[in-house]
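For reference, the structure I am asking about is given below.
A single protein chain has been omitted from the complex, and every remaining protein chain is retained in its original position.
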Amino acid sequence: MSNATQPTAEPDERVKEISAFRKALIRPELGGIVGTVAVFTFFLLFAADSGMFTSQGVMNWSVVSAQFVIIAVGACLLMIAGEFDLSVGSMIGFAGMMIAIFSVSYGWPVWAAILTTFVLCVAIGAVNGLIVVRTGLPSFIVTLAFLFILRGFTIFLPQTIERKTIIGGVTDVAEGDWLAPVFGGKIFKGFFTWLGENGLIETFERGTNTGKPVVDGIPMLIVWAILLIVFGHVLLTKTKFGNWIFASGGDAEAARNSGVPVSKVKILMFMFTAFCATVFAVCQVMEFGSAGADRGLLKEFEAIIAVVIGGALLTGGYGSVIGAALGALIFGVVQQGLFFAGVESSLFRVFLGVILLGAVILNTYIRRIITGER
Amino acid sequence: MSNATQPTAEPDERVKEISAFRKALIRPELGGIVGTVAVFTFFLLFAADSGMFTSQGVMNWSVVSAQFVIIAVGACLLMIAGEFDLSVGSMIGFAGMMIAIFSVSYGWPVWAAILTTFVLCVAIGAVNGLIVVRTGLPSFIVTLAFLFILRGFTIFLPQTIERKTIIGGVTDVAEGDWLAPVFGGKIFKGFFTWLGENGLIETFERGTNTGKPVVDGIPMLIVWAILLIVFGHVLLTKTKFGNWIFASGGDAEAARNSGVPVSKVKILMFMFTAFCATVFAVCQVMEFGSAGADRGLLKEFEAIIAVVIGGALLTGGYGSVIGAALGALIFGVVQQGLFFAGVESSLFRVFLGVILLGAVILNTYIRRIITGER
Amino acid sequence: ASAASAEGERYVLVSHAPDSDSWWNTIKNGIALAGEQMGVEVEYRNPPTGDLADMARIIDQAAASGPDGIITTLADFDVLKGPISNAVASGIDVIIMNTGTGEQAREVGALMYVGQPEYDAGYAAGQRAKDDGIGSFLCVNHAIQQPTLVERCQGFADGLGIELGESMLDSGVDPAEIKNRVMAYLTANPDTEAVLTLGPVSADPTLLALEENGMAGAIYFGTFDLGEEIVKGIKSGTIKWGIDQQPFLQAYLPVVIMTNYHRYGVLPGNNINSGPGFVTADGLEKIEEFAGEYR
Amino acid sequence: MRNIEKHFGSVIALAGVSFDVRAGECHCLLGDNGAGKSTFIKTMSGVHKPTAGEIYFEGKPMHFEDPRDAIAAGIATVHQHLAMIPLMSVSRNFFMGNEPERKVAGIRFFDKKHADAVTVDEMRKMGINLRGPDQAVGTLSGGERQTVAIARAVHFGAKILILDEPTSALGVRQTSNVLATIDRVRKQGVGVVFISHNVRHALAVGDRFTVLNRGKTLGTAKRGEISPEELQDLMAGGQELAQLEGSLGGTV
Partner (left out) sequence: MRNIEKHFGSVIALAGVSFDVRAGECHCLLGDNGAGKSTFIKTMSGVHKPTAGEIYFEGKPMHFEDPRDAIAAGIATVHQHLAMIPLMSVSRNFFMGNEPERKVAGIRFFDKKHADAVTVDEMRKMGINLRGPDQAVGTLSGGERQTVAIARAVHFGAKILILDEPTSALGVRQTSNVLATIDRVRKQGVGVVFISHNVRHALAVGDRFTVLNRGKTLGTAKRGEISPEELQDLMAGGQELAQLEGSLGGTV
């Protein structure tokens, strides 16, 4: 405003110029990018000969990271919309259990079990969202309640129906189902066999699989992770709805006054988070063939950690899906890398905590340095 | 201001009068009081003959509630000061383990082990607080990191030192120590013996304790709980520092501008929370004689739940120690009461979640009805 | 509640397991069946997070509710001896099951002990593996905070006569993480000769991991406790042996013994070791049918 | 708008207020603190639903369920507490709730290029040169933010523009700029509702003046029918002010 009446504004002499390079750096992803580079450099230096970067090793941490990505994308969008969800882990356990109960105990076709579970879980997500939006309670409390409620049912239901807390045999009933491979299958199998035959990747030297390539395809889990990243990123940055997500998290009142349907946005994001959790659960059940009452424990924290490492603000209104995905990658690589590097495994938690703290402080520091904010 | 220039202000005709009774109800404790009455009525109706209200039964849920109280008081003051601490559970495990390592593995006198542990844990609390205050990061993230770090050490240290994750034998080394009974002892033993001898409470019927009363004293745990309630309540409502706690949580910036040393208040509250967690741990170790890596799991949530049921605002600046203590009492009574009532134990979590949600919605509703806030 | 021959006695079984631990399912089924057959009421209690201090409170609580008997594990002698001896002193009969030793059971005043001493079981397994020529191993521990599981690994290592050291992997309970951690460990330590898992939670994903990295059948694989997948693994030869501690018996027998004791005053003179029994590929049919339910 | 009433629990914020705006005029709404001005315009813009009373727009009765309805009907509001998200870029804020879209392969995308171009252009018209359309609103000064909010309202072809105390935090230069904008907008045929505590600002641009007091209208006056002193007395609710003013020189 200080130059309001001058048609050509002169640069404000009180502000030192900010270079284009610095400006390019003002992105929520920055911390994630720096972290990813650091982590890979570290492990390339210290664990290069542990098999971490063989095709099998790469697949190993890719799968773990992909898992984190799937829940992190949901948690990221929800966090940007200003809420968060502590019931993700319980939702994973619950969704898996429902699929197993529907398909194994009740003998439904697997596709019907999967679709019903999706509907059910997304509806629970909507209930979460509705309660938060209607009562104005912090989502911490509401979703904490659902953390307990869903976990309780996950233990109680199979106990009453099947008298066990692990329900197996999903692999058998999923045989020949058209929907199951979408979650549990692998793609590009032919390509990898070809690679193996031509000696481009290692093949097994002993055991039952001798001669087959060590990596025989890309698991659908990774495909889902990539799809969700693309979807989330496009939704957030390239669409009207994405603008609304930012607005709802940045200042719900202001957004509402400007005509953004804040409640709808928040509820939809709760539903999307539930959807991601269910994708996670279905992939897991299809891969392992069983559902257990202990699945998904602490996953809510892991999702939040990945998102925060990826540069999002816990308070909402700021963040990026790419950042969250990088956060999940860092998380996965560090976790598996520590095992490759042979670090005492009970120290894993200590490292996790230190890295979380380090990444968040780094993120904040970078953001402040660059934006000049205090 | 609308009556600014009139020496005697007439009542504002736009505000309906609020009765003195209603005004008396505008207290953060209200939800807790209503809840306590409801819970006791419920169990008196449905579990009266299950032994829940025998002297032994009363002692049982009192002790459990006292445990919750000890951590809830710390969490309550911290929450009112505008922060919260997810590392309480891990701190409990860590503190217990340190005492056991110092006293059993290293053979220090027990009093020295206890005091060193207190110093160590309160220092860790201070570090938590310092990081939060200095970096301005949300305490959720910082204390989440410490949740992992402390738990990691609690598993790693005994593993390296003693090659097990549980260290026992503290009772033996604590024999004759002057400080140990302050945490692990019982008081009013004589009184209870007298009660037993006069048939006022049941006595044991066989075994080595025949003739002794089933409840032979008030455990120090309960004494500590009461002391902490009194201390916390007086500190919060009757002192200058209490005013600062409210101010720091209500609006840190405004408080700072008015001369309240906000950073100091917050750090001290983190230290107090750590202190409470350590009291919890020491009582536990002294009572049971061993420390395990699994101690205190999820206790941080239980503390937060008790505080929130007790009417405090998760966002800070509002709440009461009495409320938090009532929240802890409700929590303890419900948890043990469900066992007494013979409810399927896997449903316990479902109840917990539903009660949490119900209590919080009730609290908010009461607060709004009464204050007329929208 | 002395030995009167009235029907409808009430017993409470208290375990130390967090309520997501699937192995305890067999126990629940065992007490349910015994309760049905004997015409007694049996309740199952456990600390939701597996916190042993909470378990002590539950034993106190169970005692206060005045049952005829309590059946409990002795996961940590220090923590549990107080509450158990108090229960005994207030006239409640106690039988120790699953974890603990006969000696500890006697010390707290329990009637008897039914179960499998964990360290001994691990030790026996270790000796067996040593006889099969094993010199190094990986122990996949899915609940490292639980002392009993660490004892199994420790026993196995001592049985082999080697240091436990870094052979014990803190795997967590998530199947994907277990699978990938096992694969990571085996990639980084390719000369590992044996894998030991401590129950279905860690065994199932480990099976998948071995299938995927081609070591299935090639590596020496033993496990504690049975489950559907484990039985299949034993059948297919991927798993050499499973140590069956027969949880069904640990749950069923105490109820039956206690009931008969209360009704007719009869009591076996000795502790009962329900395990370790090694289950191998021979004679798997019944096991196959009931794995995870009664086995 | 007729007989609007609004109660919050035990607080009666509006006790029957009638009010109208015509195209091309600036109608000033004046009143004490807590008189209900903000509440009234929040009712007009769909944020609150009136407890009683009706809203007519272009002759038709309207029911605004939420602010989107009011915006769609052509009522744009710049709220007292700004409707801007500090962490979002200027152009995203500018188009918040009215995002331009572009179809690519049947999917509708946010048309960022268009949004950026329009934003820079509109802001330049208002005399503000942005560092770039991606600059976060949080880095703008209060006056600049106010201008973005007004520019936004004007751009979306509002038929009625409501400004709730737009000048209270602004310096003289910024204020005169806002007043000039109001003038320009009014000349384009938009009806403006201008809320202020400052009699002089109101007199500078207002065509009609309505004074609210304790949730009721004290009446409406046309420009020229009323002197600044009378208006000021009305706003303050009467004589009480006089003696104070005497000692201070009547310059409030």
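Just so it is clear, A, B, C and D label the chains in written order, and each chain counts residues from 1 on its own.
Please note the rule applied: a residue touches a chain if its C-beta (ideal position, glycine included) is under 8 Å from a C-beta of that chain, and two chains touch if they have at least 3 such contacts.
Just so we're clear, the structure is a prediction, and the values are computed from it rather than from any experiment.
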- Quick one: which of D:T43, D:N98, D:T119 or D:N177 touches the chain that's been left out? D:N177
- Item | Options D:M62, D:L203 or D:L218, residue touching the unrepresented chain | D:L203
- Item | Identified contact with the non-displayed chain, of B:L228, B:A255 or B:V285 | B:A255
- Note on the structure: Across D:T51, D:S168 or D:T220, the one contacting the chain not displayed is D:S168
- Message: For a quick check of understanding: of B:G242, B:G310, B:G332 or B:G353, which residue touches the chain that isn't displayed?
- Response: B:G242
- At which residues does subunit D meet the chain that is not included here? 31-35, 141-143, 165, 168-177, 179-180, 183, 197-201, 203-205, 232, 235-237, 240-241, 244-245, 247-249, 251-252
- Task: Against the chain that's been left off, what residues of subunit B make contact? List them.
- Result: 1-9, 18, 23, 234, 237-240, 242-244, 246-247, 250-251, 253-261, 313, 317-318, 371
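In this section, only the chains that are shown with their structure count from here on.
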- Message: I'd like the Å distance between the centres of subunit B and subunit D, where a centre is the mean of that chain's Cα atoms.
- Response: 50
- subunit A-subunit D separation of Cα centroids, rounded to whole Å: 43
- When you check subunit B against every other chain, which residues touch at least two of them? 155, 159, 346, 348-349
- Counting only residues that touch at least 2 other chains, which ones in subunit D make the list? none
